[in-house]
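One structure, as structure tokens, below. Some questions next.
Only a single protein chain was left out; the remaining protein chains are all shown in position.
Coming up: subunit A.
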Amino acid sequence: MAHFIDRRLNGKNKSTPNRQRFIRRYKKQIKEAVSDAINKRSVTDISSGESISIPQRDISEPVFHQGKGGNREHIHPGNDQFSTGDKIQRPPSGQGGGAGEGNASDQGEGQDDFVFSISKDEYLDLLFEDLELPNLQKSQLDKLVQMKTHRAGFCNDGMPSNLDIVRSLKGSIARRIAMTASKRSRLKELEAELEQLLAEPVPPQHQIETIEAEIESLRRRIAAVPFIDNYDLRFRNYEKRPHPTSKAVMFCLMDVSGSMDQATKDMAKRFYILLYQFLTRTYKDIEVVYIRHHTQAKEVDEQEFFYSQETGGTIVSSALKLMDEIVAERYSQGDWNIYAAQASDGDNWADDSPHCTDILANKLLKVVRYYAYIEITTRAHQSLWREYQGLSAAYNNFAMQHIRSVEDIYPIFRELFKKNRQKQQGAA
């Protein structure tokens, strides 16, 4: 007696809840591993998962078991050289054989870490947890945005696919009851009367016939009421409502001049890739504008921004000017949440720095929600940093951070986009 069941189409993720439990429980350790990992990755590799390792002792499940020592007797197969009474030198490191369970979890240090992979999504979730774009306002209704379809009650006509069967049949029952009620009560009366007449010793044939005829006609009329009528049909109604969304644009400004060596560029790229992942992951409708500059600024696409090489002198204001032009042209301020992040090694043509401050203070900072400047250098700060320090003090929506090495990138990134940043600043 047997029967076969094909379960292959059943969900394969029966263990997912348990896996999530595990991740939830060890979130702290996993997060640490994630932020460590971000610095070790190659510049371009950010969209794969990550392998996480947790010290074994943190996740052990202790049970009572026998420790080392005592007198034990082991039994093994494959004797090829021993006779009874042979003495064997103890293997140097502990007991080779053991009962197999002697040293399961008693010494945490000696053991390998528990290593496993998390998926890209889980990785990014952890990476960008508790981060958000500051000052984002959802007030703008986008003209282009799709309408969302909502249920909106029922109506009397519509497409057959929207037919609501239960309601339609309810209508049908109600109508049939209403339309036949008087006839059925009359029918009942007649039937009772007929029965009475039939019960009489001498049934009055004529009377019976009239009653029977009337019953017959009533029955016909009741049956003639249609089971379902156009009048009963109810259709589910949908209506479209505009869906409020916020429009946001992020400007990424990067210095690609000769003074930026490869390592610095890599760090800047890391920062931007992180930023890019954060934006595309968290915000569906966000535009990104890439501007790279040396003495001249140029709007480029993502590929060129991250991967192509260039050298030359540095005039930061050229990028700011270009950004201003683009804002004026494409992102008229009322409709857009504008963000900008600028990365540089701090090198600038000395005369240009005041110019930058000027553009920022008078134009850009008035329209952007948030402007972040990161300086990637191990040398002393130069004119640009000092100029910007003034801005930072004067404007709430201007933030600057200093990155010295790869390890700083992720913490500083978190610093810049931490949730409740506003509140903390307000309190400070």
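Keep this in mind: a contact is a pair of C-beta atoms (placed from the backbone, for glycine too) under 8 Å apart; a residue touches a chain by one contact, two chains touch by 3 or more; residues count from 1.
Just so we're on the same page, contacts and distances are computed from a predicted model.
A chain of this complex does not appear here, and its UniProt-recorded name among "Cytochrome c oxidase subunit 1", "Proteasome subunit alpha", "SpoVR family protein" or "Sugar ABC transporter permease" is "SpoVR family protein". In the complete assembly, the contact with the undisplayed chain comes from A:Lys87, out of A:Lys40, A:Lys87 or A:Arg379.
Touching the missing chain, out of A:Gly67, A:Pro160 or A:Pro201, is residue A:Gly67.
Listed for subunit A, the residues touching the missing chain in the whole complex are 1-8, 10, 12-15, 17-25, 59-80, 82-90, 95, 97, 99-102, 104-107, 114-117.
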